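Note that one protein chain is taken out, while the other chains of the complex remain in position.
Right after this comes chain A.
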Amino acid sequence: MEKDQIKQVIAKRVAMELKDGDVVNLGIGIPTLVPNYLKKGVEVILQTENGMLGMGPAPEEGKENPELTNAGGGYITALAGASSFDSATSFGIIRGGHVDVSILGALQVDEKGDLANWMIPGKKTPGMGGAMDLLVGAKKVILAMEHTAKGNPKIMKKCTLPLTAAGQVDMIITEMGVIEVTPQGLVLKEIHPEFTVEQVKAATEAALIIADDLKPMAV
């Protein structure tokens, strides 16, 4: 699969998890593509952690408002009905369980639903930004991520990088399939038709439980 197609497959499948009226927070990268694939009749309310509910798409060229930006510093628009607020209110919304779904990327995730995505000691430490709060606060956490990084597994038995949060991930969606985090471990629920179960297992360090009713990935 080409890089572009990988991103599209993941974003399209993640979009199917969202329900009409959900309050959703999107991380940077693949998660930002998700709104492009929402089914007809599904409208979600996008929260941006720097302080707005009702975030709209990027403005047309020449209509940028320097006071209206997202958490990545990009220009955005405010949809009708949007509201903006300070950072304490924004994170009250996040920690208080008022965000239905948080969609993030990952460096590593493991069998317990532990996630690492904020630092690689000695190499790169961008900081956690709002990720630690989003993980513990959102009702449902979905990882939208490529299955491997340069051929190395990202879905581990146990994360080796410093954690962003312990035991908070609910679902992992990659170009290879859909994995649910359960108390028994990681369950492969759907598999992309281009891959075999053996290939998915080989690309995954963690033990995978194969669902009895394993389905083709709905994309």
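In this text, a contact is a pair of C-beta atoms (placed from the backbone, for glycine too) under 8 Å apart; a residue touches a chain by one contact, two chains touch by 3 or more; residues count from 1.
The definition used in the following text is that contacts and distances are computed from a predicted model.
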Chain not displayed: protein name in its UniProt record ("3-oxoacid CoA-transferase, A subunit", "ATP-binding cassette domain-containing protein", "ABC transporter permease subunit" or "Protocatechuate 4,5-dioxygenase subunit beta"): "3-oxoacid CoA-transferase, A subunit"
Contacting the left-out chain in the complete assembly, out of A:Glu49, A:Glu146, A:Glu190 or A:Glu205: A:Glu49
Residue touching the undisplayed chain, where the options are A:Asn36, A:Ser87, A:Asn152 or A:Thr196: A:Ser87
Hidden-chain contact residue, picked from the options A:Gln5, A:Asn36 or A:Thr125: A:Thr125
Residue of A:Gly21, A:Pro57 or A:Gly167 in touch with the missing chain, whole complex considered: A:Gly167
Touch residues of chain A, complete complex, unshown partner: 48-52, 65-73, 76, 78, 84-88, 90-91, 94-95, 114, 124-133, 136-137, 162-167
